[in-house]
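Here the complex is missing a single protein chain, while all its other protein chains stay put.
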Amino acid sequence: MERRDPTVRDLEDALRSDSRLPGVTGFTGAPGTGKSTLVDAVVSLLRTRKQSVAVLATDPNSPFTGGAILGDRIRMQRHALDPKVFIRSMGARGHLGGLSLASREAIRLLGAFGFDEVILETVGVGQSELEVAAVADTTVVVLTPNLGDSVQMIKAGILEIADVFVVNKADIDGHGRVVAELRTMLNMAPKTSWKPPIIPTVATRQEGVEQLWVAVLAHRTHLEKTGKAKELSERRLRDETAEVAAELARERTRRALREDPTLAERLLKDGTPYRTAEEILRTRTDN
Amino acid sequence: MKVRARDAKQAWQEEFESSPVREDGIETSTISGIPLEPLYTSADLPRRAEEYPGQFPYTRGIHPSGYRGRLWTMRQFSGFATAEETNRRYKYLLANGQTGLSVAFDMPTLMGQDSDAPTSRGEVGHCGVAIDSLADMETLFAGIPLGDITTSMTINSPAAILLCMYIAVAEEQGVPASKLGGTLQNDILKEFIAQKEFIFPPAPSMRLVVDSIEYCAKEVPKWNTISISGYHIREAGSTAAQELAFTLADGMAYVDACLERGMHIDDFASRLSFFFDAHIDFFEEIAKFRAARRIWARWMRERYGAQQERSWKLRFHTQTAGVSLTAQQPELNIARTAVEALAAVLGGTQSLHTNAMDEVLALPTDKAARLALRTQQLLAYETGVASTIDPLGGSYFVEALTDEMERQAEAYFKRIEEIGGVIPAIEVGFFQKEIADAAFRYQQELEQKRRIVIGVNDFTVEDEEAIEILRIDPRLESQQAERISEVRRKRDQAKCSNALNRLRKAAAGTDNLMPYILDAVRAYATEGEIMHTMVEVFGTYTETAVV
Partner (left out) sequence: MATAVRPVRIVVAKVGLDGHDRGVKVVARALRDAGYEVIYTGLRQTPEMVVDAALQEDAQVIGLSIHSGAHMTLFPAVVEELKRRKATDIIVFGGGIIPDDDITALKKSGVEEIFTPGTPLQEIVDWLRKRFPESATK
């Protein structure tokens, strides 16, 4: 599906409407924050509650070759062979229409297969964390005390997407400082109806994971109570449709230029991408 | 005079620059990538007081008499199949003049599981000898007087268990623990860094290491409680400087952990030993060994305030580089190993394992194992290299390279400290990334033919003659499984489970676990059962993915 196989469309029809959407939680954080371990811990927690979980883990692709090494499964070894845990690694690039589109399709499909929870995990580099936030109901931003990343250095935009903060590795020095700095920063932010809680965890020892999940569920309830959940899901459907449309148009255009040498020649000669694009979209159809 | 010397150097410089140079694209840097000058002169010699062997900082060796006093110990690592077969090989090696034993365990033993565990499938007896309980250890050393030989055991996560088995066999032979000599690898940090045979998380793993060091300091005082190993770091693809730096950093982490336990530095420091790789880049390796001694002596005296000289001396075992061997034209491995062994000797090693030529294909045959041992004997008795202490000391080149090694190691210590120490650096994958990068860089140099490996990327032959290799009988697995069930059937079940229960309780507390493990071993609890008991308390570790 993330390869954007055309059969996705048919699948979508088959799955439509009556399938329930799973809860979607995004986890993002710099490399070394113990994000995968934390996700693994959350999966364990959910499994003790008899819930099924799918993890979609994203790693960056090489900007030069498009290849990728996806290594998140390693952290989730203890859930290997558990049929109620599905793990899928995804390269951040190479998804037409972007990562968020591919994830949305995956989420719908996983819901149809009866998965209760979907966790999107992404390393906080490039655009991927923004894409994840655009798909997840709740976005968890993971920080640690030991990477020298004082809170002031947190990447711009991260504070805005966080619904819950985790300060992982809470057993090492500097943990209190990170929490205090974060709190100050959040107090200075404009008042909104949801104030992101800060949860200390030690993922390697499964500590704080229950509290984290309580916070995630509280945020989910908040979304529902305030009507934001409905608003979000409607907006997402509209956004997604626009993204799919853009993708279809892009594909149609590429094919037209490939299959119609006269058109391509004229484009190169006149240098008129706008007019050519409009013409293609107006005059050509898929099949 | 001085003026004329400079003239001569300048004249050489001019002649060198106008001479043609080879343009074969082959690197002139060391195999680790240290750039080399075409010539070193007195200008490259460090400005420091003259150094002597047996004197701080021991750059020139820890013994004032070098190999004139005593040759290095020729210690061939071996073990395969069952305890009976390995016992026969040991007797063969001892009869052929080997001076110490070195036990190789099979993968299930190294990973703390019994031969009948489902994941032991296909692994029993392949990489070494299968040991499941005290019964196997009794067979392994049957007829070998443990009071008269020294034994080195290459084992890490379950090290404490195997040491206890050895102590228990000695007891049965009537040899008190205080008379036992040998070495336990017991170096868990390099497992997290490189060889990846870890089971418990870092903290309980370190506790077990410190437990065994503390126990041996009192009960088995002649035992080298740990062999802090760079070998596996190097074999995993590191550079020489990384091997040096990461190994010494591990050493300091063990020292810190023992001090934290409340031990006194001079009570355990002299029982710490090291284990390095002797790779194919001859001079770089010699420089590495010399730098290791100097750095360790300085840190022990200056940073840790050790008072006794023996605490300052870095003693090490060396093995020639397994990764340098090739499956192609395998006889060439004899030549490679000889060069590497020579570097180890010129670097002042205390003991040495020379690889057999067929080790890249499988476990060595008797003949290949003997040739490997003979190579050491040839160096010791024919070549004359053992007659002069640190014969390369004062070489412009070797001294300059020794200093460069030291400089690079210190730079790494600083980086590790910035990350917060060895264990945090393991957890964020720092070492793993450095090593993987170095391995990949080297592989690319091979692909681009900037480095040549004879028979692999140049000077190849079309039809390779197959050499004879040793095969492990597949029936071994079921035999060993039967042996375990027999042990389980015959032992005093109540005594065994009581010992395991006491161990479990102790593991949850802070007691030294060695006496509890020893009791379980004496009650014929299997290795897998003892490990499992500790896993229940300690949990297991999964590494950070660094590719």
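Note that the chains are named A and B in the order they appear, and that numbering of residues resets to 1 at the start of each chain.
What we mean here is this: a contact is a pair of C-beta atoms (placed from the backbone, for glycine too) under 8 Å apart; a residue touches a chain by one contact, two chains touch by 3 or more.
In this text the structure is predicted, and so the values were computed from the model without any measurement.
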Per the touch definition above, residue among B:93, B:107, B:206 or B:272 touching the missing chain: B:107
Among B:328, B:377, B:479 or B:512, residue touching the chain not depicted: B:328
Omitted-chain contact residue, chosen from B:387, B:443, B:485 or B:501: B:443
Of B:6, B:91, B:121 or B:264, the residue in touch with the unshown chain: B:121
Missing-chain contacts mapped onto chain B: 107-108, 110-111, 113, 119-123, 126-127, 191, 195-198, 235-237, 323, 326-328, 360-362, 435-436, 439-440, 443, 446-447, 453, 456-457, 466, 469, 472, 542-543, 545, 547
Residues from chain A at the interface with the omitted partner, ascending: 3-6, 61-62, 64-71, 73-74, 77, 80-81, 86-89, 91, 94, 96, 251, 255, 287
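Following the convention adopted for this analysis, only the chains that are shown with their structure count from here on.
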Where chain A and chain B are represented by their mean Cα positions, the distance between them in whole Å: 45
Parts of chain A lying in touch with chain B, wherever the complex brings them together: 32, 36-37, 69, 71-72, 74-75, 77-78, 146-147, 172, 204
Footprint of chain A on chain B - complex, ascending: 201, 419-420, 424, 428-429, 542-547
